[in-house]
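Left out: one protein chain. Kept in place: all the others.
Showing chain A:
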Amino acid sequence: MRESLTHRHLLEASDLDRDDATLVLDTAAQIESALAGREVKKLPTLRGRTVVNLFFEDSTRTRISFELAAKRLSADVINFSAKGSSVSKGEGLKDTALTLEAMGADGIVVRHSASGAPHRLATWVAGSVVNAGDGTHEHPTQALLDAFTIRKRLGRLEGVRVVITGDVLHSRVARSNVRLLHTLGAEVTLVAPPTLLPVGVESWPVTVSYDLDAVLPGADVLMMLRVQAERMNASFFPSAREYSRRYGLDADRVARLGDDAIVMHPGPMVRGMEIAADVADSPRSTIVEQVGNGVSVRMAVLYLLLGGNA
């Protein structure tokens, strides 16, 4: 059994091999059970360490989740968002990073609209960098928490059939999930209109389909993606109604899923677009659970990256 991660940073899902990924999931499970039912949900593990949340792009759950995870491990947390900082005066990523470095950040959690920004950052700083979402590239901790949620609900990942539906083109969540789930032995099918699939998808370790109804009966997990209107500068489908009719998840489609199949969504969701409100609130839906699991998984990542001799 592996005791620590292979890499010092977590920049993309492929930084984790199978043993690494399993270590993160096992660690998250142990942290969760250690904290269950406790009055003091705090551990002294990262006392004296500083974690900077560097967010150049809006985020609700990821930023709060990382903040809570770091605080529960007793790290000092600095939240930095581009709005209201010197970034609005024209400071670049590198200078911001060097400033934070000079202040002694042991870990930097970064979200940026530019794909690859965390990789650049990692070459400038001594601390560990965790990618909290970069452009349309990757969002590895989201994939970890999704894998954690699937394993918790279904008891395994090996051989689990996962259908990921929606705006794959703009989705860093989909990219990270495809890589991580493949590493962990799950079988992934992508379903989207051809315009919302990236170039080169045929080289990914996935099956591609344009027909959601055809893949529903065989799915153990149905992961819905948000249509990322803010990243769309062209028309990718005729109308929201048509998209919703062909690729949205409503109660009829849910009824055609297997008995134990679960419905996931990384959030934020657009109710009525990719997912119907009654589906989002149904017992099959793990959407709220995913948020809670996110804290445990991020605690595991922060512990494994920053707990030892950084």
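Methods note: a contact is a pair of C-beta atoms (placed from the backbone, for glycine too) under 8 Å apart; a residue touches a chain by one contact, two chains touch by 3 or more; residues count from 1.
One rule holds in what follows: contacts and distances are computed from a predicted model.
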Notebook entry, point to check: For the chain that is missing from this picture, which UniProt protein name fits: "Phenylpropionate dioxygenase", "Branched-chain amino acid ABC transporter permease", "Bifunctional protein PyrR" or "Peptide/nickel transport system substrate-binding protein"?
Noted result: "Bifunctional protein PyrR"
Next item on the list: Tell me which residue among A:3, A:158 or A:259 touches the hidden chain in the full complex.
Entry: A:3
Next item on the list: Spell out the interface residues on chain A facing the chain that's missing from view.
Entry: 1-4, 23, 26-27, 30-31, 33-34, 38-40, 42-45, 73, 303-304, 307-310
